[in-house]
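One chain of protein is taken out of this complex; the other chains stay put.
Labels run A, B and C following the written order; every chain starts at residue 1.
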Amino acid sequence: MAGGPSKALLAELATRPGRDTLASTATKGAFIAVSLLFLAALLFAPLVMVFATALSKGVLPYLQSFQDADTVAAIRLTLVTAAIVVPLNTVFGIAAAWAIAKFEFRGKSVLITLIDLPIAVSPVIAGLIYVLLFGIQGWFGLWLQEHNFSIIFALPGIVIATLFVTLPYVARELIPLMQQLGNDEEEAAITLGAGGLMTFFRVTLPKIRWGLVYGVILCNARAMGEFGAVSVVSGHIRGLTTTMPLHVEILYNEYNFVGAFAVASLLTLLAVLTLVIKTLVEWRTGYRKR
Amino acid sequence: MRTAAVLAMLALACLAGCSTDDQGARVELLNVSYDPTRELYREFNDAFAREWRERAGETVRIKQSHGGSGSQARAVIDGLAADVVTLALAYDINSIQERGKRLGAHWQSRFPYNSAPYTSTIVFLVRHGNPRGIRDWPDLVRPDVTVVTPNPKTSGGARWNYLAAWGYALHRGLDGDWSKLDDPAAEAQVAAAREAAARFVAEIYRHVPVLDSGARGSTNTFVQRGVGDVLITWENEALLAIESLGPNQVEIVVPSVSILAEPPVAVVDTVVDRKGTRQVAEAYLQHLYSPEGQRIAARHHFRPRDPEVLAEHRAKFPELELFTVGEVFGGWNRAHEEHFAENALFDRMLRASRRAGAR
Amino acid sequence: MNAVRAPSILPGFGMTLGFSTFFLCAIVLIPLAALVMRTATMGWEEFLAIVLDERAVASYRLSFGAALLAAFINSVFGFVVAWTLVRYEFPGRKLIDAFIDMPFALPTAVSGIALTAVFAENGPLGQLLAAYGIRVAYTWVGIVVALTLIGLPFVVRSVQPALLEVQRDLEDAAETLGAGRFYTFRRIILPTVLPALLTGFTMAFARGVGEYGSVIFIAGNLPFETEITPLLIVIKLEEFDYAGAAALGFIMLVISFVMLLSINLLQAWGRRRMVAAGR
Partner (left out) sequence: MSITLDQVTKRYEGSTVVNDVSLEVGEGEFFVLLGPSGSGKSTLLRAIAGLTGVDHGRIALHNQDVTHLSARERGVGLVFQNYALFRHMTVADNIEFALRVRRMRRAERIARRKELLRLVALEGMDDRLPTQLSGGQQQRVAVARALAHKPQVLLLDEPFGALDAKIREELRRTIRQVQRELKITTVLVTHDQEEAFALADRIGVMNLGRLLETGRPDELYARPATRFVATFLGAANLLLARQTPQGIHFGAMPVNARLAERLDGGRSHEVVAVLRPEEIELAPTRDTLKTNYIAQGVVEETIFTGALERMRVRLDHGSTGAQLAATDGNAGASIIEVTRTQHEHRTFPVSLGQAVAIGVRRIHVLPTPLSSYTAWAPDAAAAARLAEHPFLAELAARMKTRIACRPEPALDNPIDSDVQLDNISGVAVIEAHPEAIDRIEWLLHNGAGEVMVLPPLAGAPHRVLIHWADDSARRSTLAVAASLLRHVTAEAVYLGILPQNVSDTQRPMGVRSLLDARSEAQAVHGLDMRTELRFGVAAEELRRQLEDAPEQMLILGISDLDALHEGYGPLFAGATRHAMMVVYRPAGEAAGQQLIGEERLAMSES
């Protein structure tokens, strides 16, 4: 999605008669200035704050904060959660996008809305609903306890809550892309005798792969960063059910600001890293999305 | 690319799998506690594990969970398998008992001192040098003073703050004589005092610009963000804040009258019976009363029950007139009913002050 | 599959729709049904009393009002940002483009803490604004700022592809017909990008309404003034009042669902119109 203008287009725009005037230069300058100011105040200031605080005592304390056993456990838990959640939601996103983009059927808008819904549901409620289901007083609570399954206040609960919150991201990315790309190539593949899976892997997947990568990256970033929903179902057991975002809060509340922001900066870096990889891949393949 | 993703996932799964401890014969306890006890239990757990190994030859590992007292109680009610709970309010444990039926009704009498091995009180934290000249409760309602305290609806500590202020005002209205509360002859005076107390507390909350959801949040708001002139907080929190945030920023002011905060502890019967950990769980809580436990508590700024240990730390814990929830409010359940429940005094107070503010 | 569908030679309809419906049911629908059922256990009057409570209504006003305002700010500035990223080449453009997604990735609690640190009266920007008597942290302004941050990527990411897609021809046509650039923007570009902007607006709004983690740090959380609905839900939970929390959650859910559905219907309608044009 991080597609920019093509060089040729920009070059053409710039050489247009009447385009290199003072007014247009000023407009361009103003637009860039407003954008940068807006982003600086809203986006970059907090980010700088995160890193400044994390490094406020120097690099060594920053690095040492990752040696803490609980921090390591939180990082591991977050990675495990993401490793389970992201593939599941990727499969779901692809399946849903296939059904929605490739076929016309009744109730499609409702389905799309249901997929969007988790974005609109307050994370607190997202956590609450699983407590209502799997809590000891919930629908399945007693049965679960009798059979010694723990869902909430354990890894499965964290995974499910994260699944809920990150469910829309891959699908949302793929649906418009696949709708826009149309069915022609798939239909051609089918008429040439390809099976469904072959059509998908050989025809559809190569077309949508960058949209998919972007969706997966967003889904992953959100999965690692989810706070509200996980907070409700986690039980906050130190070193066991605290994910990185929860651990940030814990450290912050222990007045361990360096540690808290170090973990936060790690989350930020993870996100930046994935975004950089995505940009690099785009650049290498000359791909511009949409 | 797909293969890489699969490999990465497998690697993660291995990582997760390998990390599971396989040391076998050992006991695990889960202590579900509230925010300000993080440092206390970190040290105490180690001490108890050492003690238990010597005493019973068993390795015990204590897992800790911290959070807002109310939400921790809710987690236990919803099935968080806590062997012991060490919360801010007796009310929260009462709730576990009533709603979750997870422990016996008489939990509070199972351990000495109302099952509260350490106490604290509510004090003020002011900026270095006390620029506003805060001395006692009445200073909080001066027009030029802003107060930071958490939301009593979400924070156990905030309820202590609220009750301390209320108790002070009542104490003043009753001319310092608690016995009038039970004296039918003083009914009129008590009623007037109650009303004055309500007005006083409402006035304090009108001076609050930020209601954080927890005690630590308030401390951060006050110290880090520079909001407000006074922070009402636990004594242990105030001492910890000075210790970890630097003595040159803030200092403690002890009011003339305050509440005796008694954070209770309890064994969760259903859990320990299922897991078979009752013995170690009870020993764990009992150890809090031992001289070692008391010293650790004192080191972490909680007032120890043990008079000897208290004497050792006298300088840290100045004497002041303290009242208990039981004496003044008739126990936590009543206090909750009257003050904090839905549409109880606190809610009404806010609504009223909003109308006043709107006008 | 009882869904009626138009014929197509492509395979996998039953499987993919079946799987996605199953997954949706398991992860979204059944849990949400639990919420609705829990709400249903209380009487109608009790329900009304909870959701129409003065304080709850005040919190809706704040939650929805702040989310609306933030979405609106995002529509304006997000559009400017998207425009700048799509139409201008300048050093660091790619970097900034990549950073737009950060609010997705940053844990909300971290954004809340960091924003508070920046905008508190002793923070770098807070000091600046305080000099002009503008208080951000612990006021409704702070909530709007937090929600703007949370919603920014939704608007920028919706508008960007739409702007890329605006046929250059349309702008060229307007120009040869004598339209100035502002006129072209107002009459041609804006109407073309509007559906995408609307989607971004709605998503930012929907996300903002439910946001909890970042807001509680920067909001003062004063009842009637800076108390958002999700916080009210948490308060209900702290009081072990599940039904009350469920009721508030249910109301938010209904409003969000209706809003999303209407936007999706609107878009589907718009797309059908476009498709008709292609034939």
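Going forward, a residue touches a chain if its C-beta (ideal position, glycine included) is under 8 Å from a C-beta of that chain, and two chains touch if they have at least 3 such contacts.
Fair warning: this is a prediction, and the values are worked out from it, not measured in the lab.
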Seminar exercise, completed: Only these shown chains touch the missing one, namely A, C
Exercise. Hey, which of C:30, C:52, C:170 or C:268 is the one touching the hidden chain?
Worked result: C:170
Problem set entry | Contact footprint on chain A, counting only the chain that is left out | 7-8, 11-12, 15-19
Seminar exercise, completed: Touch rule applied to chain C and the missing chain gives residues 167, 169-170, 172-180, 183, 187-188, 191-192, 273-274, 276-277
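Here is the rule we go by: only the chains that are shown with their structure count from here on.
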Exercise. So which stretches of chain B touch two or more other chains?
Worked result: 77, 99, 217
Exercise. Where does chain C touch two or more other chains at once, residue-wise?
Worked result: 117, 234, 237
Exercise. Quick one: in the complex, what on chain A touches chain C?
Worked result: 1-5, 7, 9-10, 13, 24, 27-28, 31-32, 34-36, 38-39, 41-47, 49-50, 53, 88, 91-92, 94-96, 98-99, 102-125, 128-130, 132-133, 138-139, 160, 163-164, 167, 171, 176, 179, 183, 186-187, 190-191, 195-196, 199-200, 217-218, 221-222, 224-228, 231-232, 244-245, 248-249, 252, 260-261, 264, 267-268, 270-272, 275-276, 278-279, 289-290
Exercise. Which bits of chain B are touching chain A when the two form their complex?
Worked result: 5, 8-9, 12-13, 15-16, 19, 30, 32, 35, 38-39, 63-67, 72, 75, 77-81, 99-100, 214, 216-217, 220, 240-241, 244-245
Problem set entry | In the complex, chain C residues that touch chain A | 3-6, 8-13, 15-17, 19-21, 23-24, 27-32, 34-35, 38, 77, 80-81, 83-90, 93-94, 96-111, 113-115, 117-118, 124-125, 145, 148-149, 152, 157, 160-161, 164-165, 168, 181, 203, 206-207, 209-213, 229-230, 233-234, 237, 242, 245-246, 249, 252-253, 256-257, 259-261, 264-265, 268, 271
